[in-house]
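First the structure, which I've put down as structure tokens, then a few questions once you've had a look.
All protein chains but one are shown in place.
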Amino acid sequence: MRETAADDGFEPRVRASFARQRVMETIGAALTRVEAGAVEIALPYRADLTQQHGFVHAGIVATILDSACGYAAFSLMPADVAVLTVEYKINLLRPATGDHLVARARVVRSGKTLTVCAGDVVSQTGGAEAVVATMLATVMAVPQRDDLRQ
Amino acid sequence: MRETAADDGFEPRVRASFARQRVMETIGAALTRVEAGAVEIALPYRADLTQQHGFVHAGIVATILDSACGYAAFSLMPADVAVLTVEYKINLLRPATGDHLVARARVVRSGKTLTVCAGDVVSQTGGAEAVVATMLATVMAVPQRDDLRQ
Amino acid sequence: MRETAADDGFEPRVRASFARQRVMETIGAALTRVEAGAVEIALPYRADLTQQHGFVHAGIVATILDSACGYAAFSLMPADVAVLTVEYKINLLRPATGDHLVARARVVRSGKTLTVCAGDVVSQTGGAEAVVATMLATVMAVPQRDDLRQ
Partner (left out) sequence: MRETAADDGFEPRVRASFARQRVMETIGAALTRVEAGAVEIALPYRADLTQQHGFVHAGIVATILDSACGYAAFSLMPADVAVLTVEYKINLLRPATGDHLVARARVVRSGKTLTVCAGDVVSQTGGAEAVVATMLATVMAVPQRDDLRQ
């Protein structure tokens, strides 16, 4: 589905908000693609993000995929709203290993208040790619306030 | 529901596995309670774990709650299995702020292969406590292998 | 959590809306309890509601539990809104057999636009009761329109 952004300046708006997500710097994630209704976030493997088997922890996988969903939704919203995750569900499909993880999210249904997004995290090793997780998320547009500057 | 552990040594087994989750040290989380079928993990607020509004990122909230669910399930399992998260759903109920976040998970239904867990994350500020997230998770027992040492 | 209804007349309002859910008559479900923030719906076992093993189909289990969640949310809302299910997640814990199924839902977090509810379906046989499913649901208040009369 080709989406239309309500705000032409969506890309710098998404990038500026991502830059304020301090957790992304902490885990080493980067915003690698921003389109209207679709966002990609990449995370190089780091041993200090792992669970007990040496795989990247499901919560870290969810962190990049949740943000990718949120920003995919945000890219289609008007400039004067903030975005909050209402809820998501994630299935872990394969161990999150490999050189890089890449979260790719897209808008499934865009509404005035709620946006539903879907996305996957793939693991990349050399040229090979495997899906390690899939998510279905509900994201909400809320009026910006002093404590909710996007 | 009072649960019975299949293995008397469940507490050191859970604590040893948690100690190998390197992401927990990275984010500063601690395993604060281990009972048969119930686990608690605490996370002091840190600005470097936040999203764009200064709240702890939903993915980090999910990281401690997913692990609490996994170890609640693991506490009831026999000693020779490893545990993997199949999937979870999380609702974010309030901004994750406050001095500490505490994830509390309990087993809802314990099966041979699959265990269903539920849990909440509360935010603590002074003596006050508010629920910031709730999760429903499915956890799987798998045979231990060299790459799946629990 | 003890809840406060925004509208004293919530019980007849919930009962009138339930009476318009024609699927409830089709499957034989009854609204057995309405409190502020908590609703119960009962369904006698019927062989014509089953899946291939003779258990009540997961979708029918979800039908009564989704409505119980929706009406638990609706009971706390002002009189001039309609209610729609945004999404839910359900775990099936045991075969849905027995003489009766009873869906019990309660509000977990009540907001102006969104309400989060949780609930279980229990199977009753003689005096015994077992949980067969558990749900976490997000419900939305929307303005009433001609096509959305509650």
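The chains carry the letters A, B and C, assigned in the order they are written, with residues numbered from 1 in each.
Throughout what follows, contacts are C-beta pairs under 8 Å (C-beta built on N, C-alpha and C of every residue); 3 or more make two chains touch, one makes a residue touch a chain.
This one's a predicted model, so the numbers in the text were calculated from it and none came from an experiment.
Q: Where does chain C touch the missing chain, residue by residue?
A: Within chain C, the residues touching the omitted chain are 17-18, 20-23, 25-26, 47-54, 57-60, 62-67, 82, 84-92, 147-150.
Q: Please give every residue of chain B in contact with the chain that is not shown.
A: Chain B touches the chain not shown through residues 86-87, 89, 113-114, 116, 138, 140.
Q: In the whole complex, what residues of chain A lie against the chain that is missing from view?
A: Residues of chain A in touch with the missing chain: 89, 91, 93-94, 108-109, 116, 118, 131, 134, 136, 138.
To be clear about the criterion, only the chains that are shown with their structure count from here on.
Q: Would you kindly state whether over half or under half of the residue numbers at the chain A/chain C interface are used by both copies, giving same or different?
A: same
Q: Among all other chains, pick the one whose mean CA position is farthest from the mean CA position of chain C.
A: Result for the farthest chain: A.
Q: Would you mind pulling out the distance in Å between where the CA atoms of chain B average out and where those of chain C do?
A: 29
Q: If you average the CA atoms of chain A and of chain B, how far apart do the two points sit, in angstrom?
A: It comes to 22 Å between the two C-alpha centres.
Q: For chain A and chain C, let me know how many angstrom lie between their CA-based centres, rounded off.
A: It comes to 32 Å between the two C-alpha centres.
Q: List, in ascending order, every residue of chain B touching at least 2 other chains.
A: Within chain B, residues 89, 91 contact more than one other chain.
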